[in-house]
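As you look at this complex, bear in mind that one protein chain is not there, while each of the others sits in place.
Let's look at chain A:
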Amino acid sequence: MLIAILIGFVFALFLAFAGKFFKGKLSILISLIPLGLFIYFLQYIPNIASNQIVTESQQWIPSFGVNLDFRLDGLAMLFSLMITGIGTLVFAYTSSYLKGHVYLDRFYAYLLVFMASMLGLVLSDNIISLFIFWELTSISSFFLIGFNNTNPDSRRSAQTALAVTGIGGLLFLAGALILGSIAGTYQISEMIPLSEMIAGNAHYVLAVALIFGAAFTKSAQFPFHFWLPGAMKAPTPVSTYLHSATMVKAGIYLLFRLTPVLGGQEFWNTTLLIVGAVTMFYAAFHTLFRTDLKGILAYSTIAALGILTFLIGLGTHEALLAAGMFILVHALYKATLFLMTGAIDQGTKTRDVTVLSGLRKVMLPIAIAGILAAISNAGIPPSVGFLGKDLIYESTLNFNHSAIFLTGLAVATNVLIAYAGYVTGVKPFIGKLPTGMEHVDYPPLLIWLPPIILGVLGFVFGMFPSLVQESLIKPILTSVGRDPSQVHLKIWHGFTPILGLSVLTISLGLLVYFLWKPTKSKEDFIERFEKFSPKHILESLAVLFEKASDLWTRIFQNGYLRNYISVIIVFLVGLVSLTLLENTTYRIDYSSFSRLTIYEVVTLAIMIMSIGFAVFTKSRLAAVAATGVMGYSICLFFVFYSAPDLAMTQFTIDTLTVILFVLVLYKLPKYLKLSDYKTRVKDTVISIAFGGLITILALEVLAQPVNEEISNYYAENAYILAHGKNVVNVILVDFRGTDTMVEISVLAIAAIGVFGLLKLRLKSSERKQK
């Protein structure tokens, strides 16, 4: 199984590097990969049907409890077959749909990564590896949604999708870690027996809330639904793949998978029920106001996802069965509708449902596929959609409280979804062909065959439900710990209230379809409420965030050296003073200090004056001269306090610096007064605080005892070991000789730099550039 998952990544890598050489030829061959995987998973059908679970474990990071544990049970099987099966058709469809596209190889690489991540997601038993694949689907879908990267709208949609699902992914990681630490294991299958202990834990609600955040963002539940309609900017094969069978179902999958672990609790059920109900009705209502085929499909997809969340929220045996069935039903008809939309878009160059009609005359196979899907979508027998709808009503009717209300909500949603199906699947094909569309090209085989296959499958499964009952539907229930023995899928149940509701849904849907015409003005009407939508709120937040970071950068990273220095110094002074204030007793022992002499006082006075002069003079030359005087004064101090070597060095260096300064800078103009009074006062305050801090620190250190061990060692051994009597010199050239050598090389490097800069002559062209 590991190989089955990794093969997608390997081929994607191969395509990314070698894809250019094929120039899009042979692209149909790439669909052999999902097809092969589809067959690979099909061979496990007998195992699954007889309740054998296929597992495979690979050690990865055992010290963290993170392993690549794969587990193929009923639920994983359903998803794997949808991912690879619909994947095969989408891959084949793409080879014709994007024929000749410059980045076709890249597109396939993204698609393969996405497929492989999706497979990893549904097969992972370890919740951490599940998280990793979850994030990989977010990242690869970013590239798929933003595939038309020259279109700013498309890039924006991709960013929105990544932002929403990415935040969800982080929530998932947090939730998974909490869950793992409560349960003591990251294996989902090992958590199931511990579900009661987990529900009793104080952090249960937090973990569930975080996981809900992940599932709701991924599965586009209200109020995080807005990325999904935006993601319609992607090429149609991407929409088909992401929104019918894979990406958006990942959240549903997660909820389904964790139902036996976290489900059955008040918080779990109520939240899912409310969020699902709001989402399904809100989105279904919005389908009325859209005119773009893909826009309508986007909202009906959100509505379908709402229904699934709602069903998982109900949590009863029947509801979970209905959810399992509906995942399959929805994948089949929604993929068909999307593929059909792509064909229409490619043929007529428009997706506006208000202008499309009569297309059956030019693209008959597409019309057949569309009508089949619309029938399944509306739940008309004998399609599989009828079975799905039946199960939904059965679960709401038999729910133990507010059954009537919940059923009414489900009917209302389904009526609107049915309407959406009629508008997208039927309307473009009936009526009169508008002028200008007579010469629409007949779609090629690879464009019309995939939707037909899916549309027909929807009927085959509907007429012969036993095909999927044992192999797929029953094992789903088993995999969430329910007993499937009572499941009998069939079309005809006799005259029951459920049948009545189905008839009601179908006919009300038709009624809405005939009475309500989607128009541009209705779409504009709903656009006015955009201000209040979660999308708008999130976007304003993002803008605010951007502004805040901009402000931050402008304040702290503004490119002015003096600001950096000021900030550093202010913090340094603040922090050190804080420590000093708390821990210091100010004692200055004057008696330990040496006495003043007149020479020292005079030197000090000269030094203070020269510093003041250097700071305040307006002449550059005078400032340099004053700096020289200051250096000589320090030199005198070295003489007073027994440091003749220092005095000599300081004298030489100071002289050299002044000479260099004068030689180089005497040509420069006078200082300009560059800063205003306020700045200077502020800088003065900072400087005095800093100088004061240094003085206090120096006095504090002087009050401490001094350790002379090292000095004594050098002093005692200078002559005995190194045969020199000037201890400072002996330290420099003998004891620490290597350091001195390195120091000399530093000086040499500086000298080379100086020499280079002096000799550098810019060419006239370079000078002009500046």
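Heads up, the rule we're going with is that a residue touches a chain if its C-beta (ideal position, glycine included) is under 8 Å from a C-beta of that chain, and two chains touch if they have at least 3 such contacts; residues count from 1.
Quick note on the criterion: contacts and distances are computed from a predicted model.
The hidden chain: which UniProt name fits, "Na+/H+ antiporter subunit C", "Carbohydrate ABC transporter membrane protein 1 (CUT1 family)", "dihydrouracil dehydrogenase (NAD(+))" or "Transport permease protein"?
Spelling it out: the chain absent from the display is recorded in UniProt as "Na+/H+ antiporter subunit C".
For the chain left off this view, which of A:Ala215, A:Leu538 or A:Met607 is in contact with it?
A:Met607
Contact with the hidden chain only, please: which chain A residues?
559-562, 565-566, 569, 588, 590, 592-596, 600, 604, 607-608, 611-612, 614-615, 620, 623-624, 627, 630-631, 634, 637-638, 640-646, 649-650, 653, 656-657, 660-661, 664-665, 668, 671-672, 674-675, 683-684, 686-688, 690-695, 698-699, 701-702, 706, 708, 710-711, 714-716, 718-720, 725-728, 731-732, 736, 739-740, 743, 746-747, 749-751, 753-754, 757-758, 760, 762, 767, 770
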